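We show some of the complex, not the whole, and keep each chain where it was.
Think of it as A and B in the order they're written, each chain with its own count starting at 1.
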Amino acid sequence: MLTINVEFLGGLDAIFGHVREHTVQVEDGSNFRELTQHLVEHLLKDRKDEDVFIEDGSIRPGILVLINDTDWELEGEDEYELQDKDLITFTSTLHGG
Amino acid sequence: EPSNGYPLSLDEYSRYGRQLIVPEFQGVQGQVNLKNSKVLVIGAGGLGCPALLYLCAAGVGKIGIVDNDYVDKSNLHRQVLHTTNRVGMLKCESARVYLENLNPNTEIETFPIRLDNDNVFEVMSGYEYVLDCTDTPQTRYLINDGAVLCGLTIVSGSGLKTEGQLSILNFQNQGPCYRCFYPNPPPPNSVTSCKDGGVIGPAIGMVGIMMAYEAIKLITGYYTMENFSPFLTIYSSYPKQSLRTFKMRGRSEKCAICNGTITRKAIESGEIDYQAFCGTIHYRVMD
């Protein structure tokens, strides 16, 4: 099993029990898409909030995803193969001024 | 005015001496660059107020202020460039009153208008840098597209509640832009404004000052194509004040503005409809 550290910032913790930092276990060889599925199934408090997090099978626009402090686009997005002790950060883009 | 071949006047040396002796500031050349720079600040609210204060104080030669809002009492807990006795005044004019006293060397141009497809190119012409201090996705996309087409580097800031975000976009017209980062807008019901979500004054103040500082680094020449790397910095204030910087993607070939799909003509004709792109904005109705 892989141990993955997950954090929800920018107010996203609201749909994950108001907890910002989580540690989850996923199977060896899992990719990012499988982690997302795991988060929806196990960490999301209310499945009605799924569309706050997911749109068309991937992370919805307006949520930034960082893999070890790097834009997930540089790491392969949904296809990224998870490594043990990865830090995955989700945060809302903010628009207020 | 400078005289005897010196690049700055005695008055300027005495006003700016404390900053131009700091090595990272790039010395007298850094100050001369600031003096010759033209910076457009869009939004004179929670981000714009502190950004304007520090840009003007540092000696930016010309500052444009775009805002068609009027000072309201509910702004004053965070918009510290406005005052109780200027409630009801245009924010851009309220800002001008103070900034002209802070530093008479800075030329202030005010635009008491809402930025839109028809005026964005005219407003941006003549400016080299733009600070995006606005508060809706559609305005952020509009500023982005105008800046990419006009060749302005963008310092982009935002904040809400207790957090903020900071980026440099379209760096030297070669770095990634707002659309490169965010090709698709967020669903409109996921967007919260400061009006609805609230914001703590110093939280948005921190982001505003960081924006002024990034603009100063750009103008003084600290950033180069060699040392610049696309980034997004996140400020959080609870439980402790902290900053984290993430490494971000570069310019994207798929970006509709960077690859030329969106043209000036398409924006000016209204073919690019920012309201429609970002969805119906229910939260605007609550103004």
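Miscellaneous remarks
Quick note on the criterion: a contact is a pair of C-beta atoms (placed from the backbone, for glycine too) under 8 Å apart; a residue touches a chain by one contact, two chains touch by 3 or more.
Just so it is clear, the structure is predicted and the values come from calculations on it, not from any experiment.
Taken over the entire complex, each labelled chain kind is present as follows: A x2, B x2.
The definition used in the following text is that only the chains that are shown with their structure count from here on.
Within the complex formed with subunit A, the residues of subunit B that make contact are 43, 45-48, 132-137, 140, 157-161, 163-165, 182-187, 190-194, 197, 199, 204, 232, 234, 236, 244-249.
Touching subunit B in their complex are the following residues of subunit A: 9-11, 52, 55, 60-64, 66, 69-71, 73-74, 89, 91-97.
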